[in-house]
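If you scroll down you'll find the structure; I have some questions about it.
For this view, one protein chain was removed and the others were kept in their places.
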Amino acid sequence: MNGNRFGRLFQVTTFGESHGEAMGCTISGCPAGLELTEEDIQKDLDRRKPGQSMITTSRGEPDDVSIKSGVQDGYTTGTPIGLVIQNKDARSGKYEPFITAPRPSHGDFTYSAKFGTRNWGGGGRSSARETVNWVAAGAIAKKLLEREGIELKAHVNQIGDVEAPDVSFEEMLEHSEENDVRCGHPESAEKMQNLIADYQEEGDSIGGSIEFEARGVPVGLGAPRFDSLSARLGQAMMAVPATTAFEFGLGTEAAEWTGKERNDDWAFDDEGNPTPVENDHGGIQGGISSGEPIYGEVTLHAPTSIPKSQQTADWETGELKEEKVIGRHDPVLPPRGVPVVEAMLALTLVDFMLLSGRLNPDRVDGQPGKYDTDYHPSNPRNE
Amino acid sequence: MNGNRFGRLFQVTTFGESHGEAMGCTISGCPAGLELTEEDIQKDLDRRKPGQSMITTSRGEPDDVSIKSGVQDGYTTGTPIGLVIQNKDARSGKYEPFITAPRPSHGDFTYSAKFGTRNWGGGGRSSARETVNWVAAGAIAKKLLEREGIELKAHVNQIGDVEAPDVSFEEMLEHSEENDVRCGHPESAEKMQNLIADYQEEGDSIGGSIEFEARGVPVGLGAPRFDSLSARLGQAMMAVPATTAFEFGLGTEAAEWTGKERNDDWAFDDEGNPTPVENDHGGIQGGISSGEPIYGEVTLHAPTSIPKSQQTADWETGELKEEKVIGRHDPVLPPRGVPVVEAMLALTLVDFMLLSGRLNPDRVDGQPGKYDTDYHPSNPRNE
Amino acid sequence: MNGNRFGRLFQVTTFGESHGEAMGCTISGCPAGLELTEEDIQKDLDRRKPGQSMITTSRGEPDDVSIKSGVQDGYTTGTPIGLVIQNKDARSGKYEPFITAPRPSHGDFTYSAKFGTRNWGGGGRSSARETVNWVAAGAIAKKLLEREGIELKAHVNQIGDVEAPDVSFEEMLEHSEENDVRCGHPESAEKMQNLIADYQEEGDSIGGSIEFEARGVPVGLGAPRFDSLSARLGQAMMAVPATTAFEFGLGTEAAEWTGKERNDDWAFDDEGNPTPVENDHGGIQGGISSGEPIYGEVTLHAPTSIPKSQQTADWETGELKEEKVIGRHDPVLPPRGVPVVEAMLALTLVDFMLLSGRLNPDRVDGQPGKYDTDYHPSNPRNE
Partner (left out) sequence: MNGNRFGRLFQVTTFGESHGEAMGCTISGCPAGLELTEEDIQKDLDRRKPGQSMITTSRGEPDDVSIKSGVQDGYTTGTPIGLVIQNKDARSGKYEPFITAPRPSHGDFTYSAKFGTRNWGGGGRSSARETVNWVAAGAIAKKLLEREGIELKAHVNQIGDVEAPDVSFEEMLEHSEENDVRCGHPESAEKMQNLIADYQEEGDSIGGSIEFEARGVPVGLGAPRFDSLSARLGQAMMAVPATTAFEFGLGTEAAEWTGKERNDDWAFDDEGNPTPVENDHGGIQGGISSGEPIYGEVTLHAPTSIPKSQQTADWETGELKEEKVIGRHDPVLPPRGVPVVEAMLALTLVDFMLLSGRLNPDRVDGQPGKYDTDYHPSNPRNE
């Protein structure tokens, strides 16, 4: 097993290495009748793609996605969706020095030790480039969620010691895509940008964190205990490259809160239904969504590939040597990590929408494909 | 979930429709260090491909496979292997009449009813063309099994009322690839060929069956109860398009045998180990391999797409009509089914070789990749 | 992995050995609100239990089931259902001679070779006794299917060379539980009974087969390719102890039928919907249910444990010896296999009802639990 699958019913299976011929993924379990074009997917790929700004790697990848199957006349058919993204601008030469001398804190050593070999070009399978597949699959998940009235967004809330103040969901939506850092708070974005530039100049990199939020999630998603909504989000987010922490609701702060402080009393909403008066619980109670917004935070450590000289140990020559990682790398990960976090959030939620029966696994409502058989008694929608 | 995955540890995930842009599959769980080229895979694809003889569809597909990832310098890297096979010769026009008028006993109706739509070109996802993915993945499984001394082969033992006499494994190997029918018994092959030609001429098709055998399977494969070796083979073989029966050992005949007749007494082999004196049990006891050859049979019904006029019901016009299926179709399935059955047998066995610990999941023995770290203590092989 | 789980969404997990302290299984994924009592389960357990007639083992097991969780006030709660069945009448002594000298064609040798040990009492885990868990879980599946208008039944259609003529579903229902053999054709039942008595007398055993049929299965169940309805049934039925063949529709006969003969033309039903004029396809087209009855057959070989003297090889002493299996065993398996086959059919169908969204995974309609919140907007049923 090599961990290239995500999802129980909405299943994503990926392949591809950083400097290989192509990246690709297969999406199984997407209901039929969803309007889907390559543009729908490209939109998000462009937000993740390299070379989009001064603070991202200069590697030039158009990341053009091609749909090979599962879509006909602009609608999904309910069968597996095959996506392929060609790699265009790979320059492996730069990595030569590191073939048998692992980059510090990178996956070079662990992959080589595990498999006795590795695709060394640009980090091969361990490269964050692989997340292009996640974002592609996530774009499809988002389209399904939008139909159900579920909105989600992420933004960068910290870079190094620059922390943005809390912003509303609306501010995230309005501002986070306006600046290269993808921070929903313009002033902080500027500070972050300058900080990144400084580290970049001195050949170093810096860490940061991403906040995410989902609205309109119905009550009842999650399969406690081991597949509770928080457990599945934990897996999804901890899979994001360079992630060292996952929090939801109060996160680490919860350690200092008392039960009385944290508990959200119950009131009635306008329809007379129980509703929490606050949302310190983060939208998840007992591992199941409560109907309140789900929010949390993901911490990403600084990129390990830096131009600064570092010591490595060459297992072929047995020599210690000082090396600089010349390749083209990001000085910071969160800005490009935003669409990746959104994708994992979307993939997790859409999977539970299917698992809870909220989404029909065979076909989407009211969006029949071209050869409709809606009148047909065998059509689940007509029963 | 749309059933495009097979295997627990050696995992195959497929995509593609008969007349779509491309077919493809991702193989996860193939250990690193296996020597692998596109030719290794092409060999088997050529045995399955259309247009190879008079008794196969005239559709012209080169079925050239392209390895997109998971292989470096001729060796697997342990990461997902992405394969893509372009579709070249698709002529969907021919299917127009059947868009809303299902072909008799084909998947047209069930797919349309389930999804409210379907990719109607050449049967779309339900086409046997999809098995090109299985054969590609199976070719990799076979390479792994060969290293472990496991040989397997299948051949056509019946077409219509022409039954071949029992043949030995050696005869299968020697003769089955010599004739277009893929029968291990030359005289029978000729009779079958003539029979097929007759049905083809009158615009009809005919059923048949395939025998398979695996040798050198070690004792101890299988995970009873629900994943017993027989249960997993049952799933694997019943997934083969047009299959209506799966048998192993005595198969349906077992109903008439007594316990005393069927039971295989125990003796000792040359090394003084218990070994059955016969193999009426078919190589599986209590759902686990016994070390004896595993053999069985698969029955495939006649192709449903025939030039003969048949009645269909058009759900758009509400009219009954007589239609002939003009497309290019096989008059019989077993000849091209042989590599498919071999592939499913290989995929099932390699999965259990991994599940039983007989195959190291991370890397193949004695076949290090280019950047070997065999001397390394972290290398499982050195401990 | 040791293969003790079945089902994707309706998940059954079992434990227990023939002569261990208890058998048990956990059912996950049963929707809330199903009325369920121990009697509902006991009904089917009594049909499978030993000592029920002259032609079953004399082992006296009441097989009383105890529900440990997942049910409250007579309704399922949607959480895992834990079932335990105590073993009462175990006499392992009888097996002493076979501890290191395997019974012919039994799982003794393969289990010992795989694990280096085995629970030798009465076959331990490999004993058909383990199917008590399957029948218990199957009884719950049946209750869910009945609510959806799906009926299913199995009966014994062959013992040795005595074959029953085809019987209708109604005859199966009416007659198969009237006689000890569980054959839907009374005259054949009598012949079978006599035949069994003869073999029993001479210390031998005999094989046979079971026919099954399911009615009211909606169009659209099945997840081709690898999880097609036929593939999943193949796994389910081949897991049944002693099964050597699985057939659906025409089964092995299909080899001799032409496409024109086997294809079922389309007509319109009273509501003007396409419907096949016959059912030679067995209720499954393209791996998906067609709405027609699903029928098939399972062949079970003769019980391997017989009082007749057989040769075995003792791996401890290195001696060959003649042994009689004294324990209490069935002279034939199909009569007790009928509820087992029904259970596996029910478990497979209910799983697909959930996978297709036909059954709500969280709660059953119109059957609220005691603490109903149906008025609640967060209740999927009200949206």
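The letters A, B and C name the chains in turn, as written, and every chain counts its residues from 1.
In this section, a residue touches a chain if its C-beta (ideal position, glycine included) is under 8 Å from a C-beta of that chain, and two chains touch if they have at least 3 such contacts.
Quick caveat, the model's predicted, so the values are computed rather than measured.
Taking every chain of the complex into account, the absent chain touches A, B, C. Contact with the chain that does not appear here is found for just one residue of B:Ile85, B:Leu152, B:Val181 or B:Val219, B:Val219. Annotation for subunit C: contacts to the undisplayed chain at residues 1-2, 4-5, 8-9, 11, 13-17, 20-24, 26, 28-29, 32-33, 66-70, 72, 75, 77-82, 84, 99-100, 112-120, 124-125, 315, 361-363, 368-376, 378-379, 381. What subunit B contributes to its contact with the hidden chain is residues 9, 218-220, 271, 273, 291, 355-358, 360-362, 376-378, 380. On the side of subunit A, the interface with the absent chain consists of residues 1-6, 8, 14, 101-102, 104-111, 113-114, 125-126, 130, 158-161, 199, 204-209, 219-220, 222-228, 230-239, 241, 243-252, 254-268, 272-277, 280-282, 285-291, 299-306, 308, 310-313, 315, 318, 320, 355-356, using the contact rule stated above.
By our rule, only the chains that are shown with their structure count from here on.
Two chains share more touching C-beta pairs than any other pair, namely B-C. At the far end from subunit C, in terms of centres built from Cα atoms, lies A. Where the sister copies subunit A and subunit C meet, the same residue numbers recur on both sides for over half of the interface positions. Inter-chain spacing, taken between the CA centroids of subunit B and subunit C, is 27 Å. Centre-to-centre separation between subunit A and subunit B, using Cα means, comes to 37 Å. Across the assembly, subunit B contributes residues 1-5, 8, 14, 113-114, 125, 315 that each touch 2 or more other chains.
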